[in-house]
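The complex appears here without one of its protein chains, the remainder shown in place.
By letter and in written order, the chains are A, B and C; residue numbering begins at 1 in each of them.
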Amino acid sequence: MSEQLPALKDALALGLTEAEYELVCEKQGSPPNQVELAMYSLLWSEHCAYKHSKKLLMTLPTEGPAVVMGPGENAGAVDVGDGLICAFKVESHNHPSAVEPFQGAATGVGGILRDIFAIGARPIAVLDSLRFGDIEASERSRYLLEHAVAGIGHYGNSIGVPTVGGEVYFEAAYEKNCLVNAMALGLGPREQLMRSAAAGVGNVVLIYGASTGRDGIGGASVLASAELGDADDDKRPTVQVGDPFEEKKLMECSLELLELGLIVSLQDLGAAGLTSSACEMASKGEVGIDIDVRKVPLREADMEPFEIMVSESQERMLCVIEPKDVDAVRAICDKWEVSSAAIGEVTDTRLMRIYSDAELVGEMPVEALVDDCPIYDLQPQKPSEPLYDAPPQRLDPSASLSDSLLALVGSPNISSRRPLFEQYDPIVQSRTVRRPEQADAAVLALPNGSALAVSIDGNGRRVAADPYQGTLGVVLECASNLACVGAQPLGTTNNLNFGNPEKPHVAWQLSEAVRAIADACTALEAPIVGGNVSLYNEGASGPIFPTPVIGMVGLMPDVSRAGRLGFVEEGETIALVGPFSPSLDASELSKLRGEPLPDGLPEVDIEAVRAVQLVVRDAVREGLVDSAHDIAEGGIAVALTECALAASLGAAVTLDGQGDVWQALFGEASGGFIVCGHATAIAQLSERTELIVIGKVGGDELRIEVGDEVIELALSDLRTSHRSLEALFQ
Amino acid sequence: MRARVLVRPKQGILDPQGVAVERALPALGFEGVSDVRIGRLVELEIDDPAQLEAISSSLLANPLVEDFEIELLEDAPSA
Amino acid sequence: MRARVLVRPKQGILDPQGVAVERALPALGFEGVSDVRIGRLVELEIDDPAQLEAISSSLLANPLVEDFEIELLEDAPSA
Partner (left out) sequence: MKTGILRFPGSCDEVDAQLAAQLVGEAVLLWHGDRDLQDVDAVIVPGGFSYGDYLRAGAIARFSPVMESVIEFARDGGLVLGICNGFQVLCEAGLLPGALLPNANRRFTFRQVELEVVEADTAFTSACPAGELLSIPAKHGSGRYYADEATLDQLEESGQVVVRYRPDQNFNGSLREIAGVRNTDGNVFGLMPHPEHAVDALTGSTDGLRIFESMRAAVEGAHV
């Protein structure tokens, strides 16, 4: 390797600031060498060190009766009864997906699944949350959509974990920075819960899974001793390729090792590869680790020590085991055709020591690597000018109510997601009781007759209009979705997708959103058990819409009562439940009309929304109502359309004609639900909460009367509109 | 004119299919096979072979993860 | 020895990928392309090339629906 030490310019190229580089030199007592600088630059990156978000994250509520493991481990976990825990987490793979959407999305799924089985839970479900540019205008966005969806399906389907839900929005603000977030859930025995803290001086550090190649060594290649010429370009691939088959074996192998009790601590290799996993294991366990990079199984023989330490090759795990168990562990790996190698040892030095055979090529205090990265304060400032351009006008404001409903139902943010989700296997593992378009949340049966419900949400446009109120709406919508199937939230995960936090307006969006998450999760008693932060999603044209993506997991006692969203029977009564005061501010209708975002949204009454959620939840659990659906994008008219299309049953509805009919039909707000049931049941429900009987189920058209106006549309016409995304997947 | 585009995973990029096939072969009784790489074979009839480079890089191969090689065939291949 | 096995869908069998490529080309501004067929390219290092026929017919190709062609390459291909 080169004798010459890297210099400040290399540190800058790797993303460290000059002050940070100086701090590294100070912690090391001398300028870092190539391996050391590579490792510092990764661990001190935003991604690993949460430099601009840590202080905010500390304000989130993380404790509650169901929480078994909060933030800080590979995934959070909640107790679901009978000795079982549900592990879950959401994670982003935004940048890799923007570069290569198929592999980016696929490896995003692979990464989040490893986080789940790393803590000893068998992955039981995946959900995805996607944001792309304006697909009606952008060829690139259509390409990204198609390939990202194919990548998610490829990975999830091949590994045998059902993809049970998700969401996708199209907004010009994501044109240059698409978002690909994936959430996974796992189920496991509580006593098998695994942590990542390394323990036991003298224990063996073993890597298993795929071999290590040059994947993902993008930025760090500036450290290569040779000058990088054109000819060397293809020596340094940065695209990580996912291999779900390898991960399937890795998963089965890991779960078997855990079941046999052969593992002391376990950690997946994700971003920053071996560097991050080994250092975090050492840090959490307050120990040191020695690693010999020459023992790591390589895909390319000529890799340098720093490359091995920073490689982001997929489908690898790192574990600490007792020396006496090495043979047993390797035998299980062999059984699953997974390669394994003992590459190091736990020490009491509190140092990370990297060897290349006998030569010491890097030595760093664990504490300096993991804990001493400077943490920055944000400088939040509400922008004085609008940040986002008005969308193009797609609907003439003078269009009729019926035409407007058809346009909304067929608009990319509202139309049926079937062409996407039918590329996903939603039923493998025989647990899926509600799959997409059957209910607002996915429902997964548990062995004891109860069930989990899960939903993922995040409306960036509303958050862009008002980071605080908009984010409240997102968290509440997640909980409303759970209520509609009869579930009570147990815990929440979140992915904060934002622009550059060093800019005051982005800092403001971020802090307001986190404040809202904290307030809403506290009120809902749905603590945060984990999450992820993805910053710097912006380009020359500005930041993305601030996009906090919320994933929530809940429990219901009786799976046979799981709610559905579609109407059930002719003649049933339809009611509007809840404190619903719709507004067109930042609504889908105003977007179609080309209106700019408003500055601020109406205030949300969290307690009132929570109260009606409990009523709806109970009504579903008791079987009092036959269907429940929360009102979201497109307002009540779209919600009714969705209830009708899901069941192929029409409805005749009369809405209060006072006030603005557009607002009544298409206005959006938290806290409104459409429920249907027998007349007596609805009467019973009306004793528990504010409710208006609005109509009856039946026929093959949707008729909505409001004041002097009437919308009358055949279900077949609504269905044709609703299927508009299919054209993109021909 | 008949042409052939060979599309291969780039050097250094993981080729999961190749790895799986290589691992499977000994079990089938075939020893002594290594460095298996699996790619795509695209054969087509083209009026203007000068377009092939552009077609390959924009549609047939994903230049981020794949290399391609163009072969012009005088006659139709022995199908 | 380096060898290459070209695997193609048999004549007469629908090749949806080939059809899709052919359909996509005009939109990208490429005219005059027809009869696109997409198959598999397998490249490998083999000690005993006599085994290639058996490996191809039993594993690399399904003779019911695919044809294959073996090419022996003296040198490593220009990766």
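Please note the rule applied: a contact is a pair of C-beta atoms (placed from the backbone, for glycine too) under 8 Å apart; a residue touches a chain by one contact, two chains touch by 3 or more.
The structure displayed is predicted, hence computed values, not measured ones.
Participant: Using the whole complex, pick out the displayed chains that touch the missing one.
Facilitator: A, B, C
Participant: Given the contact definition stated above, which residue among A:Ala137, A:Ala150 or A:Ala611 touches the chain not shown here?
Facilitator: Considering the complete complex, A:Ala150 is the one touching the chain left out.
Participant: Out of A:Gly160, A:Pro297, A:Gly410 or A:Pro557, point to the residue that touches the absent chain in the complete complex.
Facilitator: Result: among the candidates, A:Gly160 touches the missing chain.
Participant: Among A:Lys249, A:Lys503 or A:His629, single out the residue that touches the unshown chain.
Facilitator: Of these options, the touching residue for the absent chain is A:Lys249.
Participant: Go through chain C and note every residue touching the omitted chain.
Facilitator: 9, 13-14, 16-17, 20, 40, 59-60, 62, 64-65
Participant: For chain A, which residues lie in contact with the unshown chain of the complex?
Facilitator: 150, 153-154, 157-160, 243-246, 248-249, 336-337, 421-433, 445, 559-560, 729
Participant: With the missing chain put back, which residues of chain B would touch it? List them for me.
Facilitator: Listed in rising order, the touching residues are 16-17, 20-21, 24, 27-28, 38.
In this section, only the chains that are shown with their structure count from here on.
Participant: If you average the CA atoms of chain A and of chain C, how far apart do the two points sit, in angstrom?
Facilitator: The mean C-alpha positions of chain A and chain C differ by 39 Å.
Participant: CA centre of chain A versus CA centre of chain B: separation in Å?
Facilitator: Comparing mean C-alpha positions, chain B is 36 Å from chain A.
Participant: At least two partner chains per residue is the criterion; list those residues in chain A.
Facilitator: none
Participant: Using the touch rule from the top of the page, what residues of chain B touch 2 or more other chains?
Facilitator: 11, 67
Participant: Flag every residue of chain C that touches chain B in the complex, lowest number first.
Facilitator: Contact set of chain C toward chain B: 6-8, 11, 18, 21-22, 24-25, 28, 30-48, 51, 54-55, 58-60, 67, 69, 77-79.
Participant: Where on chain B does chain A make contact in their complex?
Facilitator: 9-16, 19-20, 23, 62, 64-65, 67
Participant: Could you please specify the touching residues of chain A with respect to chain B in the complex?
Facilitator: Of all residues in chain A, those touching chain B are 99-100, 103, 210, 213-215, 234-237, 239-241, 243, 245-246, 299-300, 313-314, 337.
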